[in-house]
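Removed from the display is one protein chain of the complex; every other protein chain stays in position.
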Amino acid sequence: MTALDTAVDMRTTLGSAPIPSPVLTASGCSAFGGELEPFVDLTAIGAVVTKSVQLRPRSGRATPRMAETPSGMLNSIGLQGPGIDGLLAEELPWLAERGVRAFVSIAGTRVEDFAELAERLRGVPGVLGLEVNISCPNVESRGEVFACDPVAASDVVSAVRAAADPAHPVYAKLSPDVTDIVSVARAVSEAGADGLSMINTLLGLVIDPDTMRPVLGGVTGGLSGPAIRPVALRCVWQVHQALPEVPILGMGGIRTGLDALQFVLAGASAVSVGTAVFNDPSAVARVHDELAVALGERGFASLAEAVGYAHR
Amino acid sequence: MTALDTAVDMRTTLGSAPIPSPVLTASGCSAFGGELEPFVDLTAIGAVVTKSVQLRPRSGRATPRMAETPSGMLNSIGLQGPGIDGLLAEELPWLAERGVRAFVSIAGTRVEDFAELAERLRGVPGVLGLEVNISCPNVESRGEVFACDPVAASDVVSAVRAAADPAHPVYAKLSPDVTDIVSVARAVSEAGADGLSMINTLLGLVIDPDTMRPVLGGVTGGLSGPAIRPVALRCVWQVHQALPEVPILGMGGIRTGLDALQFVLAGASAVSVGTAVFNDPSAVARVHDELAVALGERGFASLAEAVGYAHR
Amino acid sequence: MSPLTAPAPRAAHPPVQRTVEVVGRRAVDAYVELTLSAPEIAERAQPGQFVAFAVGGETSALLLRRSIAISTADDGLVTVVVSAAGPGSAWLTERQPGDTVDVVGPLGRPFPDPPPGARALLVGGGYGAAALVGLAARLRDAGHEVDAVAGAAGADRLCSVQELTGIAARVAVTTDDGSSGRRGLVTLAVDELLPDAGVVYACGPMPMLRAVADAATARSIPSYVAVEESMACGIGVCMTCVLPIVGEDGRTRFSRSCTEGPVFGGDRVRFDDVGSLPWDVVGADAMGVVAP
Partner (left out) sequence: MSPLTAPAPRAAHPPVQRTVEVVGRRAVDAYVELTLSAPEIAERAQPGQFVAFAVGGETSALLLRRSIAISTADDGLVTVVVSAAGPGSAWLTERQPGDTVDVVGPLGRPFPDPPPGARALLVGGGYGAAALVGLAARLRDAGHEVDAVAGAAGADRLCSVQELTGIAARVAVTTDDGSSGRRGLVTLAVDELLPDAGVVYACGPMPMLRAVADAATARSIPSYVAVEESMACGIGVCMTCVLPIVGEDGRTRFSRSCTEGPVFGGDRVRFDDVGSLPWDVVGADAMGVVAP
């Protein structure tokens, strides 16, 4: 990323952690960052939000794992990953050596799993904070997704907040597949979340007209990309309206600086770029630059001034 | 529409009402049918699902009422319409004269409104049945949308079923903006719905980068079009899986015969084509033809055989 | 107050949907003029009507059609003048001869006939002037004197001046920056030509339409304006394109600019209230808006 010479102060924070750019990767959409090195200066972006990690290594689901949809895609990866040991041994040291900030996404199927992961990440070099993936619709678990129940979601968040490094901001990642996202947002904030990541994918399905069966091995999958942007923006808008003091990491279909600007105006103090990276591997850096220009053109001296500006 | 000479038997039913084609318009996306006359043989399509009508004439909301989004659009019309008197005086006679089947969508803000509308439509010539719009997120009303609460939704549906012409099938139109669509589907089925229309639009928002305010007069609006198709299909799949005996009128982003086929395979016994009509005014007839060809190519002798086939 | 203008009549023919070939493309300053081989649309079209294009090709994420006024429709050819405003219109301006486009038209209501013998004043803003070329020719052929005013922000945004000059008795040009014709708004020229006019036709941006309509109405001259409101369908089924229009019964309704317009009597458009929901619009009470 070539830092553009715009006058706009692009610094922001994730909870108490300062970052130089408000544009981050999205969990699961840039692996652990390394593959983007040929395309992006990883130290200049807000942070690499790592693929959600669980306690044990996971194979993920059988293929097919994706289906392209109009202006979006459906995925059902099943949280393939190295497990916390692998992450601590390989990925985080790699990022730390290079001075890349890691916002570590953690996932689990029991409250204790989340707490243990937070505990294991205490004091780890290069870790900026935690994103708690309580909303992934792809995890194979009996029962409902945590994020769909304010009580279950709060249980996870308070356990993580209690176990985590006090210096690590804890962001709860919410699912849009709920009747009332504000009530979930309120519950997890009260449970100690320092911020909210919004949104995870929408639950979707595609049927293959040839096989006449669902395309994905996992039957349903998560819908992402520009197709869902209006839903994501609505969630950010509603939650910022109700809880203006809670920091929001906005995401869902961001592809350009003007898309990111919409999230900022709706109330996000930082954004993640997910699926757009598949289309454009340099998207995270490009979105930063475009957002800086867009803010400058609109007379903002800093990103902070624009956060929530559409609610005025 | 030129009926293609396919061997496939395309007849289906809405509840107990037989229709010659499984492809219908979608409420609010073809007004009262008349404007499509230059493009489509209205008597050959399944039915015209009319714009949701309320007791009184409504102006609808101030403009802007729409925003284009990636592979979709956001609308906030606010149920502009002539009211039930106007509908009975003008639109329904026009359709009846031409032998066009009308599936009348009714909406209201109180249970009694819905019941009164159903009552007023008893025995009206040309009326095939009723679609109960309990899920429109655009209606200006205090409190929650009916469709987001299984109890409120059931109250409306049982009142309508009690008041409606016994010969009129009553379909409840569900919103995807709920944590558990199956529970709503089950509740309204038990309350007497003869079928389910799925889905209505998703609540969304777009911010104008120039004005830096929400584009729509109504701030939020309903997201429709191919962008939402995977979500719609997932809803149809889940509900058919749980309640295989309940007829489903599927909709949400259908643009081609292969899109419609996906809904049929997921469990819909008929489909509505909504936003795609704005792109292609002959879409309803074209989708019928393409679906007939697609079914024939896959060896189905009748539409009925294909309903829910993906669950096998 | 004199009675309001008679509403524009319905078009003589219903629209058709066709895939047509682009047979000509010409960059005209800031705009692109496309010529389409579209005989079935050309033979049905009346001045004031428009067409709606599907944009972006087979893989397009742009679902909604783009409405573009018909400039001329003769000998099986339809011409349109397109300004690249956003992605859809930009795509249209990039079409080349030999490409095909999916188009629906003619749509909307045409300009009504002028009062017998009336001298007509045509006022076009920006690419809006293109929509008046066919009308100018028809009026002249019907024996009316025609004056025309074309205005724009700058010289490169003027349009169809040459065509109008070939038809109209007098043509005035204004630009905001004085880069062509007189510096100022079209009203500068309109005010001078209006005294001679028996009817006014206008097409262009809303503020211009409003100024022209107000000036005409102030002199009790009937005016017709072709409006441009954001449209999702163009054929009357979506209700996105409404404006507050005073009907024949004197009551205001949210009327669709695609099927009840785009041509409205200039005195029937409540310009002040565009974008709001006045209490006296039919059905506003059901929306919870109460009379003050």
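Just so it is clear, A, B and C label the chains in written order, and each chain counts residues from 1 on its own.
One rule holds in what follows: contacts are C-beta pairs under 8 Å (C-beta built on N, C-alpha and C of every residue); 3 or more make two chains touch, one makes a residue touch a chain.
Note that the structure is a prediction, hence the values are computed from the model and not measured.
Peer 1: Of the residues A:A17, A:L42, A:I77 or A:I134, which one touches the chain left out of the display?
Peer 2: Looking across A:A17, A:L42, A:I77 or A:I134, the contact with the absent chain belongs to A:I77.
Peer 1: Among A:V8, A:C29 or A:V246, which one is in touch with the chain left out?
Peer 2: A:C29
Peer 1: Of the residues A:T12, A:Q54 or A:S154, I need the one that contacts the missing chain.
Peer 2: The missing chain is touched by A:Q54.
Peer 1: Out of A:A62, A:A89, A:A167 or A:A301, which is the one that touches the chain we can't see?
Peer 2: In the complete complex, the chain left out is touched by residue A:A62.
Peer 1: Tell me where the left-out chain touches subunit A, residue by residue.
Peer 2: Against the left-out chain, subunit A lists 28-31, 35-39, 51, 54, 56-66, 68, 70-73, 75, 77-78, 80-81, 83, 140, 217, 225-226, 275-282.
Peer 1: Take the complete complex as the reference. Which residues in subunit C touch the chain that isn't displayed?
Peer 2: That gives, for subunit C, the contact residues 55-62, 87-88, 90-91.
Peer 1: Applying the definition given at the start, please give the residues of subunit B touching the unseen chain.
Peer 2: The list for subunit B reads 70-71, 226.
One rule holds for everything that comes next: only the chains that are shown with their structure count from here on.
Peer 1: In terms of CA centres, which chain lies closest to the overall middle?
Peer 2: Located nearest the centre of all protein C-alpha atoms is chain B.
Peer 1: Using mean CA coordinates as chain centres, what's the gap between subunit B and subunit C in Å?
Peer 2: Computed from C-alpha means, the inter-chain centre distance equals 34 Å.
Peer 1: Could you grab the centroid distance between subunit A and subunit B? Build each centroid from C-alpha atoms only and quote it in angstrom.
Peer 2: 34
Peer 1: Can you list the subunit A residues in contact with two or more other chains?
Peer 2: 70-71, 226
Peer 1: Specify, in ascending order, the residues of subunit C that touch 2 or more different other chains.
Peer 2: 61
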